[in-house]
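Have a look at this one before I ask anything.
In this view, the complex is presented without one of its protein chains, the others remaining in place.
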Amino acid sequence: MSDQPIYDRPQAQVILPQLGRGSATTGEGRTYYDRPMIKAPHWKWFIPLYFFLGGVAGGAALLGSLARFAGGERHRATVRHARYLALALGMVSPVLLILDLGRPKRFANMLRVVKVSSPLSLGTWILMSFGLTSGALAARQMADDEVLPRPLRLLTRLVPERLLTLTHGALGIGMGGYAGALLAATAVPLWSAAGILLAPLFMAASLMSGASALVLLGLRGPREARRDLQAVEMIAALTQLGLIATEERLTPESIGKSLREGRWGRVFRVG
Amino acid sequence: MPGLGTSFGRGGATTAQWDLVNSDCILITGSNMAECHPIAFRFVMEARERGATIIHVDPRFTRTSANADIFAHIRPGTDVAFLGGLIRHVIEHDAFFRDYVAAYTNAANLLREDFRDTEDLGGVFSGYDDEKREYDTTTWAYQLDAAGQPMRDETLTHERCVLQALRRHFARYTPEVVESLCGMPVATFERIAETLCANSGRDRTTAFCYAVGWTQHTIGVQNIRAAAILQALLGNIGRPGGGILALRGHATIQGSTDVPTLYNLLPGYLPMPSSDQPALGDFYREVQTPTGWWHNAPKYMVSLLRAWFADAATAENDWAYHWLPKLSRSEDYSYYPMFFKMKDGKMRGLFVMGENFAVGGPGAKVERAAMRQLDWCVVRDPFLVETANFWKADGVDPATVPTEVFYMPAAWPPEKDGSFTNTQRMLQWHEQAVEAPGDSRSETWFMAHLGLRLKQLYAGSTETRDEPLLHLTWDYPMRGPRQEPDAQVILEEINGYTVADGKQVSGFAELADDGSTACGCWIYSGVAPEKGVNRARGRTTDEPGERTNHSQWGWVWPANRRILYNRASADPDGQPWSERKRLIWWDAARKQWTGDDVPDFPLTKAPDTAAQPGATGIAAHSGADPFIMQDDGRAWMYAPIRLKDGPLPTHYEPFESPVPNLLYPSQQVNPCVITFDRDDNPMHGMENPDYPYVLTTYRLTEHHTSGAMSRWSPWLAELQPELFCEIDPVLAARHGVANGDWVTISTARASVEARALVTDRMRPLRVAKRQVHVIGLPYHWGPEGVVTGDVTNDLVGTVLDPNVKIHEAKAFTCALRKGRRDRPEENG
Partner (left out) sequence: MATGFFTDTTLCIGCKACEVACKQWNQLPAEDYALTGMSYDNTAGLGASTWRHVAFIEQFDKGTGRYMGMPGSQAGAGVEAVAGRMTEREASDGGAVFLGDSRWLMMSNVCKHCSNAGCLQSCPTGAIIRNEFGDVYVQPDVCNGCGYCQIACPFGVIELDHHDGRAWKCTLCYDRQKDGLTPACAKACPTQSIQFGEVEALKAHARDRVGMLHARGVTGAYLYGVDERTSVGDLNAFFLLVDEPQVYNLPERPHVPGAQAIPAYVAAAATGLLLGALSLAAIALGGRRSTL
């Protein structure tokens, strides 16, 4: 028992927990024995990883769709990579999400309701739809790549490829952006202070990482395709920089601190 | 209890908690009422909401202080100085309630010419025997006239009258003296004094609440006496919103003295006979006063003996008085001497029922060691408490302990029928809700069956010494498969009945000394006025209204009177002192007392009834003498008899004190204090440089006494998980102690370790021109339970008040150092 933390009177002013202090919701000043006013997220590494992989998948899907319609022959590999990547990550993501649940067996309860006020609800629906479209498109891709047995290949002809690709691209935007909305709509001061900038930031990051992933996958493909994707990377990166600059100017000093320091700060920068 | 009993006639609290809402001012001191009596404290809160001023005086700023309007720190053990200062203030400012004082107290009585005060004799009264440390109280008596009646000066000016004696006795207790003894600033003291005076008198009343912060001192009884004098002077006894509320401890601690578990009492405050009273007549000579209520003592004694021995108690055999055990005057059977006897091998067996003194008993270390000298020991408790585990405590090898221990699991109150008698003398019945698990049994089951088995064991014996056991009536009807005695029947026996037809008596007025009635405890007479009726079951409250006494909620002894001495709420003519403070008054048309409570007075005795000198019982009182238990019908501000250590309270230092007695330099401590000069009981004495700090011990809301009932409960344990001490920031700085650090607190008896709570609620006190630090230490922890800790009570030494033999756990001295008990100092 002797090792328990003790509220230390003389040093009370100095202790600064990473999260939730001096928040925008509370303004300046000390809280009760310097304890955070709000609760920290319970997430360990599943959710940050999920955000990251989901972002990559979303970015890749969006780019894949764009390439499907505008990329021509040069981007055939890009489309293929994007579809397979979306499938792979679209399968890993829900697993991560489920693993993070306190009651994983009750994941399906997420599908009881559609709730606009809950980015997690919407996000789950997006993730589910994204998974389905990814699956269908990947199947179609496999058929085209002739890795499926013949009868199944015929079956995939039924997939409305163009419509699905369009939808997949739109869902990719959802995948990329909703994590930002999810964080923005919390009481965690850093995130909520970043406000509506956070979602665009995640969106841009998603696109950038999606493009990077496709570049990596396309290393053996045509150089031109890579150059296009690198251009996209550039655009996304510049957007991010701009957003971050704005955000830092908008965020009060006290909150910004944890943006640069601490665990979540790191996650943020990796993103 | 002798404090209140001597002053007013009965030892019980003079009022009830809910009446506090009628107070204009409430002085709480010697109690941490909000923490220790939170339910009763709701009435204090309500009084505050109605406009009353709440004052708290305590060595610590507590949860009670937090809700008070005025708070003052006081050095532990200096309450007589504080109260004496108030008495002086009231007299010097002529702020006493003159009409009340003149009519209802002994203020006018003249003292003998040869009486000498402590002011004359340097700290002792006349009659003190230095050798025996006892008083011969002859000179304390009143001057008597030719008829043997006390002489009085109704003008209260005669220099030998009690009021003038009080004035002289407390003359030196000025605000400045109070400040230098108690550490209470003059301005704060004066503010309190003025507030009390402004809220007392015809139209306003002030109540006092105290508990063990006043009693656990070598001058414990005199603390209460000082409060009694003050309340009598202010005219606050027997009136709504007034009184002295003694806040009792355990749920039925009042009950445990009414139907006593004490060695020196029989039920209903009849004393235990002693060996120099071989015959009933000898006993009466001491107990039966010629005047006042105790003239009735034989009725209660005979009825008690008839209840116990039935037909074997006859007029011829003095109602079997010879079968009662007798105390020896030369032996001390009280609690602490018992342990020393035990330790010295003079006691062989012990029953412990519902006590955990291995932790809760001051001087616990000695007590645990004493138990290890026993041959056998029975512990009846719902938990396997420390007291049942003494044989493996303190690092001793159990193989070396000869004691055979019988642990008998006890049933909790919800597992048995029975009653609690609470602070306000109220019996409340509780019914069994569930069957006690396993071998757990109620007290009544255990005692009833033990009695039956003993009777069986001795059946047929012809030894004289076995007669009492064999003749004891022990015919309780048993119920159910477990053969549980019927508690209602026990209550009916306590209430009393006429022997011939077995009909219940309706109250103690029906009890007789001719053997026609039997009664287990006369003061409870009326609780079961008919067979099957149990007024302790009453659960009807009054509608919220101007005045409520909830007369149908439970049942209060005596005779369901809620506010004692309530005749004093009316003036001598029988009319209320004021409309606002109306309670009982004389209804001339109906020729009887009437009002909002059961009159504590003969119902039809008119206010103008003259006293009959020479008459017996309360016929000797006039119709304006409210204190019917007293032989003179008055409140005693001066106590000519009954107290061992003086007729008036006097400031003495605690036995262990960091300062000398400023008022009486040649008399440091209570001259009659009981000490035990033993190797296992070393004391620090006065100004001991090794033990410079004052230590006081107390309770927290979150735990109960020894912790037996709280330390095992996770919900309570998490709220106060570790033994801590409360120290002021200056002391903390001196020892380099930060909040939460471990410290070790030591006395010559033991050392304990505790976490330090450094708090502004404690403050260094300026006493006798020096800084005195008070350390606060709760005493709820022990070696077993969900949370554990050192035993605070190992620190306490044994030194006792001469009247009731209570310990001094509220004010003694100690040393403090940083670091844990066993470990080397952390910081050099």
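So that you can tell them apart, the chains are marked A and B in the order they are listed, and the count of residues begins at 1 in each.
In this section, a residue touches a chain if its C-beta (ideal position, glycine included) is under 8 Å from a C-beta of that chain, and two chains touch if they have at least 3 such contacts.
All values reported here derive from a predicted model rather than from experimental measurement.
Colleague: Among the options A:90, A:119 or A:218, which residue touches the chain absent from this view?
Modeller: Residue touching the chain left out of view: A:119.
Colleague: For the chain that's not shown, point to the residue among B:98, B:133, B:322 or B:766 touching it.
Modeller: Going through B:98, B:133, B:322 or B:766 one by one, B:766 is the residue touching the chain not shown.
Colleague: So which of B:755, B:780 or B:807 would be touching the chain we can't see?
Modeller: With B:755, B:780 or B:807 as choices, the missing chain is touched by B:755.
Colleague: Based on the whole complex, identify which of B:121, B:251, B:606 or B:786 touches the chain you can't see.
Modeller: Residue touching the chain left out of view: B:786.
Colleague: For chain B, enumerate the residues touching the unshown chain of the complex.
Modeller: Touching the chain left out of view, chain B contributes residues 34-35, 38-39, 41-42, 45, 48-49, 51, 53, 61, 63-73, 179, 185-188, 191, 700-702, 714-722, 724, 728-730, 739-740, 755, 757, 759-761, 763-764, 766, 771, 786-787.
Colleague: Give me the chain A residues in contact with the hidden chain, please.
Modeller: 1, 4-9, 20, 23, 25-27, 29-33, 35-43, 62-63, 66-67, 70-72, 74-75, 100-104, 106-107, 109-110, 112-113, 115-124, 169, 173-174, 176-178, 180-182, 184-188, 192, 195-200, 202-204, 207, 211, 224-225, 227-228, 231-232, 235-236, 239
One rule holds for everything that comes next: only the chains that are shown with their structure count from here on.
Colleague: Distance from the CA centroid of chain A to that of chain B, rounded to the nearest Å?
Modeller: Between these chains, centre-to-centre, one finds 72 Å.
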